[in-house]
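A quick write-up on the structure given underneath.
With one protein chain held back, the other chains of the complex are shown just where they sit.
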Amino acid sequence: MSLIYRRFFTILSLVGMLNIAASELPKGPNDKPNLNGVWQVLNTANYNLEAHSASAAMDLVVGPIVPVPHPSILALGAVGAVPAGLSVVEGGTIPYKKDALKKRNENKENWLQLDPEIKCYLPGVPRATYMPYPFQIFHSEKAIFFAYEYAGAVRNIYLEDPGEAPMDSWMGQSWGYWDNDTFVVEASGFNDQTWFDRSGNFHSDKLKVTERFTLLNKHTMGYEATIQDEEVFTKPWTIKMTLYKRIGQDAQLQQFKCVEFVEELLYGKWRAK
Amino acid sequence: MQSRVMPTLLGLVFLLTGGLVYSDTYQVKKTWFGDPDLQGTWTNSTLTTLERSASFKNLVVSEEQAETAALIASQGNDAYDNYLKQGETPKKGQDVGGYNTAWMDPGTKLLRVGNEYRSSIIISPKNGKLPWDAKKRREYFSKDLRRKFKRTDHPELRGVGERCVVGFGSSGGPPMMNVLYNNNYQIVQSPGYVMIMAEMIHDTRIIRLEGAHLPESMDPWMGDSTGRWEGDTLVVETTNFNWQHVHRAGLRHYFAISKDAKITEIFKRTSNTEILYRFRVDDPNLYKSAWVGEMPLRAQSDKIYEYACHEGNYAMKNILAGARAEEK
Partner (left out) sequence: MNKSLLILFTVIALVGGLNAEEWTQSKTWFGDPDLQGTWTNASLTNLERPDYYDTLIVSEEEARTTLRMSEEFSESVDNPYEEGESPQAGDNVGGYNVAWMDPGTDLFKLDGEYRSSILTYPEDGKLPRRYIRWGLEAYGMYRMFTVADHPEERSLGERCLVGFGSSGGPPMLNVLYNNNYQIVQSPGYVMILVEMNHDARIIRLESNHNPDNMKPWLGDSVGAWEGNTLVVRTKNHHPQQKFRAGIRHQILVMEGAEITERFTRTDENEILYQFEVDDDKAYKDTWRGEMPLRAADGEIYEYACHEGNYAMANILAGARAEERK
């Protein structure tokens, strides 16, 4: 075959493959990519958005030789230990203002007392996305709704800009729109009570989060979230990770209503003797 | 700020070619995806020590000297196994002993590179000794917490092998050194990766080909290895060493690797049954200069056993409890 002929077929088949790839995205309402499904991340972002080695526990106290797990965690052994993970933050680290970084480090030292996840409080955004529990997206022509397994948290994404949130809330107020095949969500109206991970990364009530959900193929979705909060950070910063679709007969959102599991922790000291 | 020392071009050239005594006529086979094939089960057990002992003047020894060394070792084993007469038992307070030689596999011969028997693994410096910088070493170890305590005070002060964290000595490496037993490694390759499993602690070094190193804040046990092919030679660079793994003390070696070290290894298959393994340690925190060693990895026909160290670690508890009992 002549060179030109060969080149032509190569280009043709490449174009063909690209087309097939694009048309393989399952279609949802209004011919947009279908976001329906049970989704979950497979990373350690919930431990720490920034790069981290494995360690004995989230809360370490001074030991005779090396730091050791806090007595409250000790009995868990390896179950209470922390796996290693690369940073999901573009640029590697979160651009804190100087005082804010001090506060982040204080948060981290006092993880057991301060992390809202321990008390089964609502996780906020974007933490809800990368909790070690799945969530289900209900994507219809009328609504896009996220039901998270952790604490039964929910987000109803308005499909029209509702204006400023009437009040602060834990999960914020979200509205979304399509940017070609990417679903963009703008969330605001947060209180300052949630953390971004277990390592004390935090925000003020001025937080605004812009998320981008891009279906990459039938089973994976790219997720980006840009954090803006002029009170805490020197500039906006973005996290990036992949969501994997749960498939198979056990791909079912279960219930993790953990409020009942923390009653002993929160109220135990007031039990009747 | 950690300093990373880049090997000079000269050093790299030396590493790749210096002291090479093989002919290049062996055609290495390829894996299913086209990389040179290093796969299989390999051993580095040998009588040769890291540093040259006083009984040898040169790196290369004669066949006769090698035979003598093997004989001495074998006689030594017999003596070790039979230090009590029939019916005799250790006196109270005497060392109760440890492994019989049945449990050992420390090699029976000096190693051979090409047709040269070697008296040390180190080939540079030429004297076969580690080029310690005594002052720097003192400084680095002055911060060592072991100085404040007795070694039976805390588990973290015991050797890494006793803690069952990584294989003792520098078995898993890098650099991968021969020790008292279990000198076995399995290499499996897949697109973009070379995986070396060290028998002890079933530790897998996953070498990422054409990958970037981890950020400074991460310090995995056995460091972080990235690699690339140069012709049929695998060149591996390892950095980000864990600060707890500084002391590497084994039967046939003692050396130290600081957390800022950079170690370069090359793996080159020289025959169906042998890989030439050479390594260079750049660690200005402890040494006056870089040092280079080499040894063959020889093909093994056996399979590797599971090494469930931690799961059977009665010793740690007994060592500490025994020390506490003695203190009372």
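Quick notes
The letters A and B name the chains in turn, as written, and every chain counts its residues from 1.
By our rule, contacts are C-beta pairs under 8 Å (C-beta built on N, C-alpha and C of every residue); 3 or more make two chains touch, one makes a residue touch a chain.
Here the structure is a predicted model, which is why all the values come from computation and not from measurement.
Note that the absent chain touches A when the full complex is taken as a whole.
Of the candidate positions A:55, A:93 or A:193, contact with the unshown chain belongs to A:193. Between the chain not shown and the residues A:42, A:74 or A:154, the one that touches is A:154. Per the touch definition above, the residue from A:42, A:74, A:112 or A:143 contacting the chain not shown is A:143.
Screening A:28, A:69 or A:126 for touch with the missing chain picks out A:28.
Looking at subunit A, the residues touching the absent chain are 28-30, 36, 120-122, 136-145, 147, 151-154, 156, 158, 162, 167, 169-171, 193, 252-255, 257, 259-260, 263, 266-267, 270-272.
FYI, only the chains that are shown with their structure count from here on.
The part of subunit A that touches subunit B in the complex is made up of residues 50-54, 64-66, 84, 86-87, 92.
Interface of subunit B with subunit A (complex): residues 145, 149, 153-154, 156-157, 214-215, 217-220, 244.
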